[in-house]
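Only a single protein chain was left out; the remaining protein chains are all shown in position.
Per-chain residue numbering starts at 1, and chain names A and B are given in the order in which the chains are listed.
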Amino acid sequence: MNRSQLRDMKSEVGPLENDLIDTYASGGISRRTLLVRGSVLGLSVTALGSIISACGGDDDTSAPAVTAGGDDAPAATDAPVPSGGIQQGGTMRIASQRPGSPLDPVAMDNIGSYTPVVQSFEYLCGKGEGAALAPMLAESWSPNADGSVWTFILRQGVKWHTGGPFTSADVVASLGRLAGANLGASITPDSVKALDDFTVEVTLLNADGQFPYLLSPYNPQASITPADYELGTLFDQRPDGTGAFILESFDLATGANYTANKDWWGGVPYLDRLEIVFSDDNATQINGLLGDQVEAVIQFAVSDADALFSSDAVTVESTRGAGHRQIWFNVREGMFSGDNGHKIREAVAIGIDRSKLIEQVLQGRGDIGNDHPIAPAYEFFDASLPQRERDIERAKALLEEAGVPGLAVTMYAPDLQEIALLAEVVQSQLKDIGMDITLGVESTATFYDRWCLVYDSTVEPTGCDGGADFGIVDYGNRGTPDRYLVAAYATGEWNSAHYNSPEFNEAVKVYQATVDLASRKEAIKLVQKIAHDDIPYVIPYFYHTLTAYKNNVQGIVTTGLGHYYCGKAGFTA
Amino acid sequence: MRRYLLKRLGAIIITLWMLATIVFMLVNVLPGDVGRRVLGPTAKLEDVRAYNAKLGTDKPLIEQYFRSIKNLFTFDFGDSFQSGGPVMDLILPSLGRSAKLALLAFIITIPISIAAGIFAARRQDKLADRVVVNAGLASSSVPEFVTASVLLAVFAVNWKVGKVYANVPSGTSLFGQLEYLLLPAMAMVISYFGYIARMTRAGVITALHADYTRTATLKGLDSGQVMRKHVLRNALAPTITVISVQIGYLFGGIIGVEKVFNYAGLGTLMLNAVGKKDIPVLQTTVLIVGMIYMVSTLLADLLIAFLNPRVRLDGGS
Partner (left out) sequence: MSEIDPALNSGNAASSSAAAGANERKLARKETWRLIRRRPSFIIGMTIALIWVVCALFGNLLAPFDPLNFRGDLNSSPTWSHPFGTDKGGRDVLSRVIAGARDVLKIAPIAAILGVIGGVILGMFMGYLRGWFDSVASRIVESFLSLPVVLLGLLAVTTLGNSNVVVIGVVATLFTPVVARTVRSAVLAESELDYVESAKLRGESTPFIMFREILPNVSGPIVVELTVRIGYAVFTVATLSFLGAGPPPPSPDWGSQVSDNYNSIVSGYWWSTFFPAMAIASLVIAVNLIADAVQSVVESS
């Protein structure tokens, strides 16, 4: 260990960074965790490299990190490093789910929307290796001592597609818009200040050691748009971004076409053109790849994909992550609320057979869930919470106690990826405890109304209001669980359970304010336990995200959330 | 003749008005507030209200109804609730795609099935006839989405003949388009072959046994002439009617094939418009499909009258 080198480094950074370096130097965390955490705190790759070498180099005893390379995945997994063999030129066609809502970059919320939008619109922070962040429109960032004020240094020389320069005014306006939308819990429009043309300071309402994640692809709504962009403008009405591709035509019926942005800050893209082809089901996307009509499929369910696994013209990437499905209960009112409601919720939680679900619905490609949204793939996951196991007799007894043996109820689910099958298997398993479930499987075009929205034109929306009492909804992979915790469990806009526990909210606040890994690990224990005990949502599994492309495709960056970054992608010979 | 045409056109206009009314009633039963649906769940109430005011969806239903009917008859179809652009910008490309596919399917189906029908009728109750009749029955009994999936799996995926995504990229040559459209068209051909062949066969058999055919044969005309001049003229009337009815269905009813081949035709457009409560799109599309149906049945009646002058247009229905 080179102490003097380390000391030099430490003198240049703040207390949060120092704490991280100390923890790593004392062997408290793995190299991979250091890279992830360091990137969040804004430490550059070079800086992190020197920390590692100062501490004696590459002696990694890898703990499971968010993107441990999947079983089928070669080392190429999500590495943005273009390998040598990529050739200049070519058109790449990508099969995508059809966007489920109009493409409003600030309000979009489904996997079909992200890829078309992010070709043009970018975030302040980008995706690095694994769960780490990397510079994007911000070249670097750093927190103050307690993580409550963050300073972002913007990249210079970036141009909007229409030619104007990108400056701090754009960021201030964009974050101001987001303060009225999904960053409402973290900032107000007044929290964001431009210190000069390329420096922005954000003062948070509550300290948050992971704030940069909310300005990255892991919070897809946080696109940076031009200063005078109006809220509610659709992507195709004003596709004026900073990204690697310029929108040429957009048609919800067929797809979107792009040409390369030769002035992109990341360099001239390898590809000349990009075409995103929309369709409503996975089968078409998979068939398109097998039938040579597209070169890549963004995300698909394992149950439809045996032909891809067995094809030798196609590379399938399987990535462990935090994407999951939530079986929600309305805990505020109705049969699932109160003490009796809790009994029913628990009966469902121990009525399902999780390992069978993973086996039958995911063909083994998933991690078991324990009714809280902290995936085992997170480095701070607390494994000490006992796993819920199936217990048919006790589940029956609980239903009996609740006074509803043979409970009959409707469960809603979207017809998306493996979810319809999951709903059917859950229904069949819960029949064993005497529950009689009717399924309402609906297309993604109508399902999200059931999920939590209510379209009453006379009522000011307060996030998730109304909707169905019982159903299954999809959550994609995120680098941190913060969005799940805030949006779904706290009083956020996706809280279909209408769960409201001051105790839980407090635990989340404590967790968010933590800055070093040890205290984060400690704080998450309580979060996990409360969610697990209260059961507003049953979370049966965390699935591995699957993406596939032709063997000659390289350099695509995926987030597991539904983004595909193609700026550095291209074809090998 | 002129009176007849005027009468038919009048009927078409009234029917279209009723169609518009039915659709208006149906879509206004759909739950949900348009502005809320377009702007999303987190939009502010005032924004939603402003949006509804802009679209006119905040007005009483009866007012909306009269406005929409007035707009239809002035050919002002309005803007899509979803895309914000003119309805026709969405519909015309889809209509073009549907028309292209339907046309191709018809170009293949009609000669084959009429020929098969005549062929079978002339060998009534022989083996060849049985084969045509039963093959026709079987082919039209398999739902077209099944035929489509099988064609897709076998040809497009396994043998890489034809395309999985049937949407033709712009700038593709006429011949190149065939590669995209042939498989979905074949799925439709297989479904419709049976109906048309069986209908032709029945018509030809009836005509072959009719008095005028016997007279013509007795007069010493050769069988080819009898067939052309007498049998077919009379026999094809039901076939033509069936075909004209099918045209309407081909435009609006092949959604199963469209779905399998991810083809962005009118069926898919309507399917999406239902989900999004996009009333202007829904209403205009249904009217266009209805119009196609009614015009094609009118043309069929005219064609029948032309082929067989004994048919009086003014009589009956």
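Note that in this section contacts are C-beta pairs under 8 Å (C-beta built on N, C-alpha and C of every residue); 3 or more make two chains touch, one makes a residue touch a chain.
Values in this document were obtained by computation on a predicted structure and should not be read as measured data.
Per the touch definition above, the residue from A:Ser223, A:Gln360 or A:Gln512 contacting the chain not shown is A:Gln360. Contact with the omitted chain, checked across B:Ala50, B:Leu103, B:Ala128 or B:Val142, is made by B:Val142.
Residue B:Val289 is the one among B:Val132, B:Ala185 or B:Val289 that touches the chain missing from this view. Annotation: of B:Gly78, B:Pro93 or B:Gly267, B:Gly267 touches the absent chain (contact as defined above).
As for the chain not pictured, it touches subunit B at residues 11, 14-16, 18-19, 22-23, 26-27, 29-31, 137-138, 140-146, 149-150, 152-153, 157-158, 191-192, 195, 199, 202, 238, 241-242, 245-246, 248-249, 251-253, 255-256, 259-260, 267, 270-271, 274-275, 282, 286, 289-291, 293-294, 316-317. In the full complex, subunit A touches the omitted chain through residues 281-283, 286-287, 290, 303-307, 310, 356, 360-361, 363, 415, 420-421, 423-425, 427-429, 431, 438-443, 446.
The rule we apply is simple: only the chains that are shown with their structure count from here on.
The geometric centre of subunit A is 44 Å away from that of subunit B, both derived from CA atoms. Partner subunit B is touched in their complex by these residues of subunit A: 101-102, 104, 107, 109, 181-182, 232, 234, 237, 251-255, 277, 279-281, 284, 287-288, 290-294, 307, 443, 445-446, 449, 452-453, 455-457, 459-461, 463-464, 493.
Of all residues in subunit B, only 31-33, 35-45, 47-49, 52, 58, 82-84, 90, 93-94, 152-153, 156-157, 160, 163-165, 167, 259-262, 264, 268-269, 272, 275-276 touch subunit A in the complex they form.
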